[in-house]
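A short write-up of the structure that comes next.
With one protein chain withheld, the remaining protein chains of the complex are depicted in position.
A, B and C label the chains in the order they appear, each numbered from 1.
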Amino acid sequence: MSEMTPIRAINQALHDEMTRDGDVVVIGEDVAEGGPYGATRGLVDDFGRDRVRDTPISEGTVMGVAIGLALAGLRPVVEIMFIDFITLALDQLANQAAKARYMSGGQLRVPLVVRTQGGAGVRSGAQHSQSLEAWLAHVPGLAVAIPATAADAAGLLIAAIRTDDPVVLVENKAMYYRREEVPDPLAPVPLGTAAVRRSGRDVTVVATSRLVAESLAAADALAGEGIDVEVIDPRTIQPLDEETIVSSVARTGRCVIAHEAVRAFGVGAEIAAVVQERALDRLQAPVLRVGAPFAPVPTSAPLEDAYLVGREQVAAAVREAMRW
Amino acid sequence: MSEMTPIRAINQALHDEMTRDGDVVVIGEDVAEGGPYGATRGLVDDFGRDRVRDTPISEGTVMGVAIGLALAGLRPVVEIMFIDFITLALDQLANQAAKARYMSGGQLRVPLVVRTQGGAGVRSGAQHSQSLEAWLAHVPGLAVAIPATAADAAGLLIAAIRTDDPVVLVENKAMYYRREEVPDPLAPVPLGTAAVRRSGRDVTVVATSRLVAESLAAADALAGEGIDVEVIDPRTIQPLDEETIVSSVARTGRCVIAHEAVRAFGVGAEIAAVVQERALDRLQAPVLRVGAPFAPVPTSAPLEDAYLVGREQVAAAVREAMRW
Amino acid sequence: MARHVEVSSDLARRLLATMWLCRAFEEKVSELIANNEISGLVHLAMGQEGTAAAIAAHLDDRDLMFSGHRAHGHALAKGADPSRVMAEIAGRATGLCRGKGGSMHLVDVAHGFLGATGVVGGNVPNALGVALAQKQRRTGRVTVVFFGDGAAQAGHFLESLNLASLWELPVVLVCENNGYAEFTPRSAHTRVERVATLATTYGIATETVEGNDALAVHRAAAPFIAAAREGKGPALLECLTYRMRGHYEGDAVKYRDAAELDVWKAKDPLRILERQAAEAGWFGDADARAIERSARARVDEAAAYALASPWPDAAWLMEDVR
Partner (left out) sequence: MARHVEVSSDLARRLLATMWLCRAFEEKVSELIANNEISGLVHLAMGQEGTAAAIAAHLDDRDLMFSGHRAHGHALAKGADPSRVMAEIAGRATGLCRGKGGSMHLVDVAHGFLGATGVVGGNVPNALGVALAQKQRRTGRVTVVFFGDGAAQAGHFLESLNLASLWELPVVLVCENNGYAEFTPRSAHTRVERVATLATTYGIATETVEGNDALAVHRAAAPFIAAAREGKGPALLECLTYRMRGHYEGDAVKYRDAAELDVWKAKDPLRILERQAAEAGWFGDADARAIERSARARVDEAAAYALASPWPDAAWLMEDVR
């Protein structure tokens, strides 16, 4: 074990994988300069500009180029600086990358990795703060990982690079600089496996990304009230580890889902639907969802703070679930 | 009342609104030639090329131009020929149109209408057959209508044109040429109001677009088995008329949701989540979802037929709900 | 820019054979659609066969090709088995893509046909990526991408011109400029008459040729292909051509007049090549007819194969998703 921030762990994972496999290449805006958060810092020194390729502001075409690289057998890791700009690359991602294998009857494979980050809280406004992972999870052919820890940010990235089909990793900018424990050396984390972050008897909280730590904090507070909370981090939302979630809820009888994205039509909707489908007779309370209100992300601090859900909203939802 | 196909009703609605309001303009690929389905046929003869504006294949920029027209006070109806290509226009739609009013603190309004169509069944393959409405419903600032009848295709379009904020209409290509009754003259259908297409005691089926007629057919078949099905068509998924759905389920105690889109992370997930949140104690069975499997749309007839859900899958889900 | 390339009787025969294969194939597709044996959204390239044949004649199986929605001829010219192409268009289990792709999504990896796409302009970035991989690996393989004049107004294409130029990619961009995008003439979509002009801005080598003169296309492409084979590029070749049928099968074609079609019928690329062969004394009508007959026989076989083939198994629905 060693200590590292998520951004450093991502950087290390890229370095490790590029060292291990000469086919791994990084491509995106300012990646040779390290990117705005430092995820690719120093890679160009060790691997050169052919493998750490700066691109102009052409997200759609850059995604398409990365797909072409993948079709040719390389393992591109393309960076979309903000998930808000993935809107410019969705034709390539959803229509080409996600469908190439299927449409070709299995002839083509697209070992593409997309790294991007979302999330609010840093006063950057409605176009730099979104959480759009639910869109991607609705596209057959894509896998979607949404790490909540430094170890997973690295581990899911490593697993994604070693996968022969497209994977999108949605990181959270507000978590990049927290110091955390990571395994040494970094190790792959299999796609499709949830992590039980805390065991508990009374309520299952399914939380993603930034809301995992928030939910753990809520759980600590609730423990003082005699409520024993289990916290599950799906880690990938596509594929979704339904088993781990459903079997937990079957035990606790209560479920709260928490994510940063807008609640309506978010990832929580799918999880709630699955839980009640598979464990209705165990439910002692409705599956409750914690997510952002149906509004763009405001920039002003008090508004953004009011917009963001966190430990308090999770705790309130857990208490509500307990009242049933 | 008169008889009309949905595509004719859309055409008539556009004609009526353009006649009523000189600020209404149509813009999109081949719209002056009527478009591939004839939605805009003949409009150029009555309103000229300035108001029925052909565009090159530049979906993103055309969406942006339409937003600009709307910012300047016109009422553009932009056509995205296939919803599959809305992937090219989502930056403009989700980042600009949906957020302009909010980000400007209410100074800007974007009375934009987007007409597009999705759906499979005509052997056109994975890139011309998608149902991506769930994406749009997750974007604060957008309203999303998904008509199931000719009257609604026209009526929701009329309402959208008269709305001061962006509305996307997602039509279904497989329904364009069915003859149906429509009011004469065509009348607006308010956004956010579901229609109860059939009243029933035993199970509530919430169906959208093509699945409404399929669900009605299933209901007829199930009536023969003594199962009395209520069919609700939300008509707009954003805003969603939760009241009508929840109060129906509160009566029937059972709910099946049916749509053509991929089941996972689809519109049905949100509806299921809402129903169990608001009516858990009334539910005698889990809310079941009928939707496409998690695969791209295949082209070959038997595969596409196997892919598509219809009356049989709805009937099977209703029977399953009744078994609880 | 065009250099002299040796034109042999053999080349003319080869091109003519490919072109007749494409023509006969698409006539058969049209017939099968009329007979309800093929369904879906099908775009035919009749009248444009010269470009497919001429470009493909420079390539072998290791070279890589992309195309768009009007791709039958490109796949055939690249070496795809006509029977399996027909089976794919007919949605059969024996199709190149097991019936999952269909007319707009032909792929034949064994012959380097990395595929057709239905989103206009979407194939160009993919071709760039494949070309970039060839360059980095110094494979000497050429990457070619076909697209229409309508694609030239799409952001993906325009961004791609910049990237191809910036990274000096060994890719040949082949624009089949048939003057229309769906039902709308090029003049309604842009003031830039020639697609090549757009590429010139980025310092990309270009040429505009009569696309219906297959030998001219072949000649014009030669230096571009040769450069790409050495890892150099990019280049854009604009082929002026015309589609003789509607945008898709079923299109009533109300947007252009008979006179225009007649002009282009007189410039049918197959007739042009046959006339050139006769004038040069390479071969006469008898040989041409033999080539045509053999193509038609091959296509009949392909159609018979396709229609006798089983339909895909419903279990395949969930295979190859990921």
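One rule holds in what follows: a residue touches a chain if its C-beta (ideal position, glycine included) is under 8 Å from a C-beta of that chain, and two chains touch if they have at least 3 such contacts.
All values reported here derive from a predicted model rather than from experimental measurement.
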item	value
Visible chains that the absent chain touches, using the contact criterion stated earlier	A, B, C
Of C:Val144, C:Leu158 or C:Ala222, the residue in touch with the unshown chain	C:Leu158
From B:Ala66, B:Val275 or B:Leu303, residue that would touch the chain that is not displayed	B:Ala66
Option from A:Arg51, A:Arg75, A:Arg109 or A:His128 whose C-beta touches the chain left out	A:His128
Residue in contact with the excluded chain [from B:Asp84, B:Asp152 or B:Asp165]	B:Asp165
Residues from chain B at the interface with the omitted partner, ascending	50, 55-56, 58, 60-74, 76, 91-92, 95-96, 100-108, 140-143, 165-166
Positions on chain C where the hidden chain makes contact	153-156, 158-159, 162, 165-166, 189-192, 197-198, 200-203
Touching residues (missing chain, whole complex) on chain A	29-30, 32-34, 36, 54-58, 60-61, 84-85, 88, 122-128, 293-296, 298-303, 306-307
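The definition used in the following text is that only the chains that are shown with their structure count from here on.
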item	value
Averaged-CA centre spacing for the pair chain C and chain B, given as whole angstrom	36
Whole-Å gap separating chain A and chain B, where each centre is the average of the chain's CA atoms	29
Of all residues in chain C, the ones touching two or more other chains	95, 98-101, 105, 117, 119, 155, 321
Junction residues of chain A, two or more chains touched	60, 91, 95, 102-103, 140-141
